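One chain of protein is taken out of this complex; the other chains stay put.
After this line comes subunit A, so read on.
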């Protein structure tokens, strides 16, 4: 697991109160991890803060799973 993926997992565990084992690449924030739309917005903000970047809204809309978040961040974090 990449360092980015590990940090993403920790943020999700912290914010959503789920077990590490639940945070699989396929896990959908809303369908699998109990997040609502506000939780998802908050997660995106946490990723922005943690990785010091700005995720445009149209990109954020495409981040619904753990894997999508990791992929986006691995591509965009410098």
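Going forward, a contact is a pair of C-beta atoms (placed from the backbone, for glycine too) under 8 Å apart; a residue touches a chain by one contact, two chains touch by 3 or more; residues count from 1.
One rule holds in what follows: contacts and distances are computed from a predicted model.
Visitor: Absent chain per UniProt: "Cytochrome c550", "Glutathione transport system permease protein GsiC", "Amino acid ABC transporter ATP-binding protein" or "3-oxoacyl-[acyl-carrier-protein] synthase 2"?
Guide: The record for the missing subunit names the protein "3-oxoacyl-[acyl-carrier-protein] synthase 2".
Visitor: Which parts of subunit A face the unshown chain closely enough to count as touching?
Guide: 16-17, 38, 41-42, 45, 48
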